[in-house]
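Right, one structure below, let's go through it.
A single protein chain has been omitted; all remaining protein chains appear in their positions.
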Amino acid sequence: MKKNGSKALLLFMTIFLLTGCWSSRELSDLAVVTALGIDKHEDGYKLTVQVMDPGEIAGKDLTTRTSVTTYSMTGKTVFEALRRLTVTTPRKLYLSHLRIILLGQEFSEGGISQSLDFISRDHEMRLEFSLMITKNMEAEKALKILTPIEKIPANKIYSSLQTAQDNWAPAKIVELDELVSSLTVPGKEAVLTGLSAVGSPEVGAQIENVEVVDSHTIVNIDEIGVFKDDKLVGWFNENESKGFNYITDNVRNTIGWVECGKEEEGTISVEVTKNETKLKGSIDSNLPKITIETTIEANIADVECAIDVYDQSKIKEIEGKLKKKIEEIIKESIGKAKELNSDVFGFGQVLSRQEPKQWKQLKDNWDKEFADLDIEVKVKFNIRGTGTITETLLGNMK
Amino acid sequence: MLNVTAILLVTGLIGRFEYKKIKKLDSKKDKWVFVVGTTVAATLSVALVLGYYIPNLSKGFEIVYQPITDPIVTILDTYKSK
Partner (left out) sequence: MNSEVKINGRQFTILVIMNTLGSAIIMGPAIVASYGRENSWISVLIASMIGILVVLMYIQIFKLDRNKDIFQLLEKLLGKWLGKFISFLFVLYVFYVVIGNLRAMGDFIITHILVETPLEVMILLILITCLIGVRMGIEVISRTSEVFFPYVAIAIFLLIAMVFKEAEVTKIQPILQTNIGGMLAGAVPLIGYPFFELIILLSLMKDVNKPEKAKKAFIIGVTIGGFLLTSITLMCLLVLGVDLTVRNTYPTYVLGKKISIADFVERVEVIVAIIWFFTIFFKIMTIFYVLSVGVSRILNLKSYKTVTVPIAYFIIVFAVVLAPNVVYTSQFITGTWIPLSATFGLVLPIILLVVGLLKENKTRS
């Protein structure tokens, strides 16, 4: 009897093992945030979240409701705004699946570093989202634009950014850790790709935007925004953005074109398939110098003039022209950066790695040094293939 | 209050089972150490749960070692970044 009593007690105590996770939250209690927008506001920040509606994305019976909803709230800090949002959101916001953070242009011009602390401190945030600036508009508006094909606008923005970076080059995915280290490490300034809207954002926020073949409003991946310290100071144009990616070895695939020649009208386009850039820093008689060596491999993709691309000397000629053009693009980009006085390429870091002793002296007035920095550009351009056909169609036209 | 009851209950249970085993060792000292140790330990836990101040061991070491720690930290901090 006595033995049974203690056994019963032990059995009873096993109940405590069945309680499960302490802070478990079921999927049905969460509002999955796909994108976050931060804007300037007189109270501090205006935070906008784009929350997806799971029923509209994976449900069996789709209705005409939009697949995402946005909520906005202001607050003295980002965290406060985020928590104050609970007064409007139906569920607690869940940030782990965040794809993208948009920073409003006005906000970026005023400095972004304070808001980044919460983002890197919060345990729910992962490192896998990219940050962008909404050009000439508030992040809130950009998050409201509905996009065709991709039901979740945040996913559309993210995949557009990725495709643009991988296939077209004047864009760059910047994740949080890269941004933070650009902001803190001396000798490198930050960049963020811009996002702009074509058409009225107000119209884009209506469901009709995705009900027509030709959407009234679309979101575009724009050019690269240049920061000085933590403030947005200017924009690279398309060529300069491309040049930036050439310098920072971030070109995976892009195209380039040149005029055929004096006697021929038309252009030749090539598809750049490989790019490797090496930055070398050196100190020449107490003056810092950077050498950019970039090797590009490309295939001929489009010949729009009667030129014989099966001629070795012609290939050399095209290579020479392309080489000059890339050099120009790179120099343009450097020129713009010098004009904005922002070392976005990380030349300072290159020097700190390769000439650590001299860097110590240069570090303190790097801004000035960067403006007068001697930069040598060496481009090697190799054309490898000519595509599936050899001779151009134009040459044999009757 | 629930916490205190739980601690006392669990301690009582463990004590009962444990004491049987220790009895088998046939050592008076073991028995005494166990009884006294468990009592003190349980009291301490109750004190913790009730929010009484419990001395912090780190603080103690910190004070004892302060004369040696300070110069070491000063030297190390000169190399600390930021």
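Letters are used for the chains, namely A and B, taken in the order the chains are written, and counting of residues starts over at 1 for each.
To be clear about the criterion, a residue touches a chain if its C-beta (ideal position, glycine included) is under 8 Å from a C-beta of that chain, and two chains touch if they have at least 3 such contacts.
As the structure is a computational prediction, the values presented were derived from the model and not from experiment.
Undergrad: Which candidate, A:T88, A:N136, A:T184 or A:Q361, sits in contact with the chain we can't see?
TA: Considering the complete complex, A:T184 is the one touching the chain left out.
Undergrad: Going by the touch rule given at the top, which residues of chain B touch the chain that is not shown?
TA: Its contact residues with the unshown chain are 11, 14-15, 18, 21-22, 25-27, 29-30, 33-34, 37-38, 40-42, 44-45, 48, 54-58, 61-62, 65-66, 68-69, 72-73, 75-76, 78-82.
Undergrad: So that we can see where the missing chain sits, which residues of chain A does it touch?
TA: 21-23, 120, 123, 126-128, 177, 180-181, 184-185, 352-354, 356-357, 360
The working rule: only the chains that are shown with their structure count from here on.
Undergrad: Roughly how far is chain A from chain B, centre to centre by C-alpha average, rounded to an integer in Å?
TA: 53
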